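All protein chains but one are shown in place.
Order of writing sets the chain letters: A and B. Residues in each chain are counted from 1.
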Amino acid sequence: MRDVLVWQLPQWIVSGVVMGCVYALVAVGLVIVHNVTRILNVAQGAFVMLGAMLTIQFAKWLPLAPAVVAAVVVTVVIGAVTYGILIYPRFEAGLLTLIMLTFGADVIFRTVALILWGPDPLALREFTPGKPLIIGTAVVTRQALWVIGVTALLVILLQLFFKRSLLGTALRACASNATAARLVGIRPQLMGLVSWMLAAALGAFAGAVIAPVTFATYFMGLELTIRGVVPAVLAGLASPVGAVVGGVVFGIIEAVAAGVYSGLRDVVAFVCLVAILVVRELRTGVLTTHLRARVRAWRMSELARGQQ
Amino acid sequence: MSGRVDLGRVLRADREILTVLGAAVFALVAILLLGGAGAYAVTILNVVLLRALAATGVVLLTGYCGQLSLGQGAFAAIGAYISAILATQYGLSPWLTIPLACIAAGVAAWVVGFPLLQLRGHYLALGTLALAAIVYQLSVELRGITGGASGITSIPSLTLFGRELGSPWAYSWIIGLVFVLGMYVAGRFAFGRMGRLAQAVREDETAAEAIGISPFGVKNVSFVSGAVLAGVSGALYVHWVRFLDPVPFGLQYSIEVLTMAVFGGIGSVWGGLLGAITLTVLTEALRYVTGVASAEYQALAFGVVFVAVLMLWPRGLAGIADVWSARGRTSDRRGGVPNVSSEGTAEAEVGIGGGALIADHRVTGPIRLQHGDELVVVQRLHCRFGGVKALEDVNLVVRAGEILAVIGPNGAGKTTLFNVIAGAIKPTAGAVTVLGRDIRGLRPYEVARLGVARTFQNVRLFTEMTCVENVLAALEAHDGYGMIRGLVLPVRARQREDAAVDEAHRLLAVVGLAEFAHFRAGDLPLAKQRALELARALARRPTLLLMDEPASGLNEAERDELAALIRSLNASGVTILLIEHAVDFVMALADRVVVLSRGMKIAEGTPLEVRNDRHVIEAYLGEAA
Partner (left out) sequence: MSLNKRTFWFYGLLVVAFVLAGCAQGSPTPTPTAAPSPTAAASPTAQPAAPTATVPSGAQQTPATTPQAGAETGEPYRIGAVLSLTGPAAPLGVPQRDTLELLRDEVNRQGGVLGPDGKRHPLEVIIYDDQSQPTTGVLAVTRLIEEDRVAAIICCATSPVSIAAVDVVTRAGVPMISTASSQAITHPPEERQWVFKPAWDNDQVVEALLRHFKKKGYSRIGIMSVNNEFGQSGKIAFEQLSPSYGIQLVLNETFNLGVTDLTPQVLKLRSAGADVLVLYANINETVVALKNLHDLGISVPVYVTNAVGTPAFVEAAGNLAEGVFVQTGKLQVYSDLPLDDPQRSTILSFVDLYRNRYGLEPPSFAGVAHDAFWLVVRAMEKVGTSRSGIRDAIEGTNNFVGVTGVLSFSPAEHTGFRTRDMVIAVIQNGKFRLYEVVGE
């Protein structure tokens, strides 16, 4: 048993980190969009799918690097157009409606992908073919390194963007206090557009880099969104860094759980999530207070009835 | 009013009856009409009604109570599996297993609600999503019980007098009946006490707690109601299709049902039915139009139409009616027809309200205390947030029958003090008793039920609800029939609710808002909003009223009226604790004044004493004006 863990656990962790990077990028996209527009973008995973599909498509005509760039650019344009048609006109609408609109967008993306590329999975060759590395007892493929590397690079660039650039600061201002931002001349709708384009870019990169590992299918989007939502929400839908860390951790938990018992993979992650959320709330003593309160309320109502 | 009952007027006015009647008429007409049109049409009807049930559950939970849940699929699955397992492995009759399945779904929701409903907003959505995923996985894994991915086959259908009710048409009668029952539940919820409490929780949980509503309790009831409706939908499904596997009740189901509710109008009891009809018929119709060879295009067209409809009508199909109604939505049963006779209503001027209160002892509760008794005792109160000391070693006694003002510069801790007394904040150290009871472990709504009411610095009304509903929420917070009793004894429940409505109108009249009864609270100007907030606070016949800067934003004349109102309230027995910045206003009004600065009490005494206190002048008042 211990033997198995020594030999298998590291591999689980590696595989978890790789998937976790994708979840992290999805989560960051979700957090950015939510911060600026308070919308939970159900179509975030679809950006990943589009990035993957488009890269595979362009790679048939172009060398790999330009293909990836082209795929990202096209996805960003799609994201911008979606924002312009669906979100911008209904910026003030209720939250639920907006979420439903992004869900509709996801359905549209999915069916268009089905029409264009068919139901079967598509493959993309590894970025740099070659033998995988052996680190300790774990096998790390070159593409895995690409995934981790690209994720790290994107996160660093993102931080620089937010902290150093004017546009990034404007975004943060908008996230912090939309009214105040408006007062100094920042247009929330425009910032919303920027945040969407940013999220689309992140998703597209994630898709391009993960396609050689997991293959691209037209329905991969929704699952990724769900998995990205978990770390995003755990990070309070507020902190991009928290989302990244959460995403990677979530990927690892998933992989380890799958290793322990494969049926658990989908569930354990969710169970962990619920447990964390609930424990967080419990620390404020709400549940125990409620139970005590039930007793007291019953007693009080007796008294109150006696008084009236 | 004449003694004769005007049936037309009653029907027009009573939305609850309308809901049940409408559902019954729809079901009857649809079944009879479509029955002649063939099995296909009836099958569509069955699918529509089943989905409508679950979608109506979403309307109650998400539309009325504001809790975004993605867990309907889980409860439909529970209902389906319990009914299927009981019928196949234990040989029970479906007539028995279906109700049992509903109960099972309700119990599951009640249990799961304890941890889940602690969460809010996106967290709750995620938690319920997790629930759906877990239930799905369990139904796949627990092969021995659920048949795993291969499912359960040969589930018996309902039989009546030995005849199998298997044909779609026969089954439609059963589904129709259950649908009408479901709409009865929905109507009772939406237009009765629970609906108002749920909406209050949705609008502003803090304010709801302040008027004595237990948010958790209300959420729980809503959650269970939604779950029961989903459960019955699932149970009926299996005895119709007679085969069950995990696939129909995955995440897809929760999203579908939520979509229908949003589409149909999540704020209306009819949203579920409208959404189910539209989406089901739309999908089927698209088959016709786009032709059989392009299923992918059907799906695309569906997505486009869905998005387009949401863009055009963000409030859903039922929301279209809103455009045409002159006034805002009213959700009390009678749709705006008060039952009070025109004589005897307190004539009040437009404005905060006059001195009509003086004689109206119904406003306050029975005075159990003697004037001067200790009402609130605060001892060595410390309140710390992180590194910030909001309150430091504060000692205070509020005596019954007095008007006590708390003043001080910004950041002094005045609102914090209020929050502690109201139970919204737990003190770091020290003791606080209200009416002799230690309140430190109590939730705000429990403190409220003790007889403490409050108004807020930034008016916290239930903006989407009407004025009447705002007051009703307070009146019905603790009194009234619970959901189950309300379903079993509807007549008595309605009587109590009617009485509450009358009382609400009376209270509105007292503060001079009688003619704004059916206006949306959010549409009122500030002065009237404060009056409404006051009426709501008074509804519970409080012994202690905490008012947080009631005069801010009011002009001179309005302040005078407010002062008069406060005095008359006090005269009728309400102890008033008041935070204010308008010093002259306070000095003229208060019996005693307490001055806080930087979390510490720096002075206490009569207005005159305090005004001339050296420390107070330094810290706050500046040189005497």
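Here is the rule we use: contacts are C-beta pairs under 8 Å (C-beta built on N, C-alpha and C of every residue); 3 or more make two chains touch, one makes a residue touch a chain.
All figures in this text were calculated on a predicted structure; none of them were measured in a lab.
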Chains shown that the absent chain touches, full complex: A, B
Of A:Ala59, A:Leu98 or A:Met220, the one touching the omitted chain in the full complex: A:Met220
Selected residue (touches chain absent from view) among B:Ala77, B:Val262, B:Leu300 or B:Val447: B:Leu300
Missing-chain contacts mapped onto chain A: 3-4, 7-8, 11-12, 14-15, 18-19, 89, 111, 114-115, 118-123, 132, 139, 141, 210, 213-215, 217, 219-220, 223, 255-256, 258-259, 262-263, 265-266
Touch list for chain B against the chain that is not drawn: 38-40, 43-44, 47, 140, 143, 148-151, 153-154, 166-168, 237, 241-243, 245, 247-248, 252, 283-284, 286-287, 289-301, 304-305, 308, 311-312, 314-315, 323
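The criterion applied here is as follows: only the chains that are shown with their structure count from here on.
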Rounded Å distance between chain A and chain B, as computed from the means of their C-alpha atoms: 32
Touching residues (chain side chain A, partner chain B) in the complex: 40, 86, 89-90, 93-94, 96-97, 100-101, 103-105, 107-108, 110-112, 114-115, 226, 229-230, 233, 237, 263-264, 266-267, 270-271, 273-274, 277-278, 281-282, 286-287, 289-290, 292-293, 296-297, 300-301, 304, 307-308
Footprint of chain A on chain B - complex, ascending: 62, 68, 114-116, 118-119, 122-123, 125-127, 129-131, 133-134, 137-138, 140-141, 214, 216, 251, 255, 258-259, 262, 266, 296-297, 299-300, 302-304, 306-307, 310-311, 314-315, 365-366, 368, 441-443, 446, 449-450, 478
